[in-house]
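Omission of a single protein chain aside, the complex is shown with its protein chains in their original locations.
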Amino acid sequence: MDILKKLTRKSRIKSPWLLHFDCGSCNGCDIEVLACLTPVYDIERFGIINVGNPKHADLLLVTGTVNHRNKKVLVNLAEQMPEPKIVVALGSCGLSGGVFREAYNVIGGVDKIIPVDVYVPGCPPKPEAIIDGVVTGLEKFSKKKDG
Amino acid sequence: MLNTILFVLILGPFIAGALCFIIRSGHVRSFIVLAMGCLIATASIILFIKGPFSHTPPPLLGIPTHFLVLWGDDLLLFVMLYFAFKHGHLFTKILIIFQIVCLDYFELFMVDHTENFPLFFADNLSLIMVLIISIVGSLICVFAIPYMNKHEEHQGLKKSRQPKFFAFLVVIIGAMNGLVLSNNIIFMYMFFEITTLGSFMLISHDQNETAINNAVRALWMNCVAGAAFIIAMIWAYVIQGTVDAQKLIQAGHMGGIMLTPLALLCFAAMVKAAQIPFQSWLLGAMVAPTPTSALLHSSTMVKAGVYIALRFAPGYAGTFLSQSLAVSGAFAFLATSAMAIRESNGKKVLAYSTIGNLGLIFACAGINTPEAITAGILLIIFHAFSKALLFLCVGDIEQHIGSRDIEVMRGLYARMPRTTLIAVLGIVTMMLPPFGVLLSKWMAIEAASKHLFVILPLAVGSAMMVVYWARWAGILLSAPHGLKVEPEKQGLLTRFPLLVLVWGAVVLSLCAPLVYSKLVVPILSAPSFSIRAGIFENPTGTFLFYPVMLILALGFIYAVYAAKKARKARLSGPYLCGAQTTDPESFEGPMKKPVAVLSGAIYFESIFGNQKLTVWVNIFGGMLLALLVGGSL
Partner (left out) sequence: MIKGIIMVFIGVFVAPLLGGLIAGVDRRLTAWFQSRYGPPVWQPFFDVIKLFGKERMVVNRWLVFCAHVYITAAMLSVVLFFLQSDLLLILFVQAVGAIFLVIGALSTTSPYSQLGANRELIQILTYEPLIILAFVGIYLVTGSFRISEILVQTKPLLVSLPLLYIALCYALTIKLRKSPFDFSTSHHAHQELVKGFLTEYSGPYLALVEIGHWYEVVLILGLCSLFWATSWIGIIALVGVTYFCEILIDNVTARLTWRWMLGYVWPMGLAMGFVNLIWLHGR
C-alpha cells in the first residue's frame, strides 16, 4: 500500500492540471500565463495542462483582485475542484489587491476569500516566476492529505 | 381439446368484445378483459406446448364454415362502407365496393367449397405469433383498464366510450389469432379486414377532427391493402385452383406465373405494416389513446403484414420480387430512422422506429436465406416486447406530465423513477447487445452483407437508430443532482403489465439461444446457426452470446455497486463557470437574478428537418413499391 501511496504522490507532482481564473486582472498576468504554454517555456514538459474545468483541475491559478461581484465565482470554482488542490495567487493584485486595493468595490487579495498556498509576486510576474511558483506549489502536494 | 383452444383463441376475444359492448358496467368490463386476457394467454401457451398442427374444426352450430366467413365478410365490408359514406370518402367507397363485388363473385361463383384441406394450420411461426399476440396483447388490454379511466377523466365525457373501445381492442386480438392460424386464404382475408375495421374504430375513438381524419386515412390505406389482397387471392385461385395457403406456398412461383399474386400479397403486407410511402396511417394512429398505438405497433396489426411476408417467403425465394422486397424494406429502415432522428415527439419516435424495424423484417424476408429468416422471426419476438413496453411507458408518462415531448421528459428520473428506469431498460433492450433486438440485427447485417443495396441503408440506418435511442435514454435520466428521488405511485394494473413486459424483454433475451433452437429452427429449411455453449456460429460469423452477456452483466453489477458506493462521494453542482447560485440548476444573471440553465438536444433540423425530405422519401418509396409489383407482372 505504501508504494501505491508513493506512486500517487509522485504522480500528483508529475501531472498538475491547472485552472486559470482571471479574477478581474488587467490581463497583464494572463498574458504571462499564456506565455508559459508557448513553445519557449512549454510547461507541458512538466505534465502541466491548462484545463478549463475545475472538476479536472489540481491547481487553481488566480490573477487579479477579488471584488464583491466575482468572489462567489472564485469560491464556487475552488469548491468544485476535487481534493487535493493547490491555490496559487499571481501578481500584485492577486496577492493584495495591488493598485486597486483602495477601490470601493475591491475586497483585496485572493487570500481574503480562499486559502492560498503559493504567492507569486510581480506586476506582472515573469513566466519563469510563474513556473517557479507552480513548481513550488507541487511540493505542497506531498504534504496535503489524500483526497 | 384443439377445437376448444382454437375457439378460445379466435372466437373468445370476439365474445368478450361483444360482452364489453353490451354490459356497460365498468367493473364487469374490467373483469371480462382480465379474464379474457388470462384465458387466451393460457390457451396460447397450451397451444404452443401441443406444437404444430393442421386441423379442420367441425362446423359451428351446424352451419358450414365458409357461409359464416362469407356472411362475416359481407357484414364487415358493409360496416366499413357505412363509415366510408358517413365520412364521405370517395376513394374508400370505391375500394370497398370493389372488394364486395370481387369477394361475393369469388365466393359464390368461383371457389369450390368442397375442396378438402385443413382450415387451420400452425407451424412454429404461427405459434410464436399466437404467443406474442395473446400475451403482449392481453397485457396491453390490462394496462388499458386504468389508463382509459384516467383518459376519460381528462376528457370529461358525459357518456363513457369505453365499451366500444375495449370491444374493438380485444376483437383485434382475436382477429390476429385467426389470421396467423388460418390456412384458408379467404379466412386470412376476413381477419385481415377485421383488423382494418378495428384499427379504424380505435383510431377514431376520441372523435375529434384529427382523430377522425387520421382514422379515415388509416381506413383507405388499409382498404388498398385489402383490395390488393383480394386481387392476389383471386389471381392465385385462377392459376392454381386452391385457397389452401400451404399449397400456394409449396407450389412456389411456378416459373414466374405465380409471382404477381405473391407480389400483390407482399404489397398488401407492406401497406398493412405501414411501409413507405404508406407510413402516414400508422403515424396518424398516434392520436388514439396509447393502448391503441401499443397494440397496433407491437403485437398486432402491423405484425400481420410482416407475418404474411414471412409466411409466403418460401414461395418467392430467389426471385426479383424477393430482392426488391429486401431493398424496399431496407430503404424504409433508413428513411424512418432519418425521420425519427429529427423528432422530439416521443410517440412519433416510437412509431418511426416500429416502421423501421418492420422494414428490417421485410428486408430479412426478402433476403430469404435461413439466416435472414431467423433474424426476421427473432426480431418479431423481441421487438414486440420492447416496443409494447416503451409505448406503455410513454402512455403512463404522458398521463403524468401531460406531454409526450422528449424535451419535456428531461429529468423525468427525478419525478417518476420507476417508470423512467423501466423505459430506459426498454430502450437499452432495443439497441444494445446482448439483448435480442441487437442479436437479430447482427444476424440481419451478416445476412445482408452480400446485398449491397440492402447493407448500405442498414449500416446508415442503424447508426441513426442508435442516436435517437441514446439521446432519449440520456434525457430521461438527466436529473438535477442531489435530489431525493421518491418512487412514484403506480396502480397495480399499470405496474403489472410494465413489469411483465420488461421482465419478458430481458428474460427472453437471456434465453435467445433457446428461443432460437426451440422455436425458430423447426421452421427453417436448414438451421442457420449452430449453437454451442450459447455461442451462435455459422461460416459467416460468431456471436459469443452468453460469454458477452456474462461479462457485460458482471460489469453492470460492478457498476451498480460502484454507483452505490459513490453515495459517500462529495456532491457538486454541474459546472456553470462558477456562476451558479445556491440552486445549482441556475446561474446568477444580470441584476443578480437567477437564470435557469437550459439545454436541448440536437434534432438535426437543418439536415433531416424539412418537409421536402418526407416528399422525396415517399416518392422514392413509392417507386420501389411500383418496382416490386411491376417487376413481377
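Here the chain labels run A and B in written order, and each chain numbers its own residues starting at 1.
In the analysis below, a contact is a pair of C-beta atoms (placed from the backbone, for glycine too) under 8 Å apart; a residue touches a chain by one contact, two chains touch by 3 or more.
Keep in mind it's a predicted model, so treat the numbers as computed, not measured.
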item	value
Per the touch definition above, residue among B:107, B:244, B:343 or B:446 touching the missing chain	B:446
Sole residue of B:503, B:556 or B:616 that reaches the chain not shown, by the stated touch rule	B:556
Residue of B:2, B:39, B:79 or B:601 touching the missing chain in the full complex	B:601
Residue of B:489, B:567 or B:593 in touch with the missing chain, whole complex considered	B:567
Residue, one of B:411, B:522 or B:609, that touches the chain absent here	B:411
In subunit A, positions touching the absent partner	7-8, 10-12, 14-15, 17, 39, 42, 44-47, 49-53, 55-56, 58, 80, 82-84, 146-147
Residues in subunit B touching the chain absent from view	411, 413, 431-433, 438, 442, 445-446, 449-450, 452, 455-456, 458-460, 462-464, 466-467, 470-471, 473-475, 477-482, 539-544, 548, 551-552, 554-556, 558-560, 562-564, 566-576, 585, 597-599, 601-602, 606-607
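Keep this in mind: only the chains that are shown with their structure count from here on.
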item	value
Between subunit B and subunit A, distance of the C-alpha-averaged centres to the nearest whole Å	59
Contacting residues of subunit B [partner subunit A, same complex]	570, 572-573, 575, 577-580, 588
Contact footprint of subunit B on subunit A as seen in their complex	21, 53-55, 72-74, 76-77, 79-80, 82
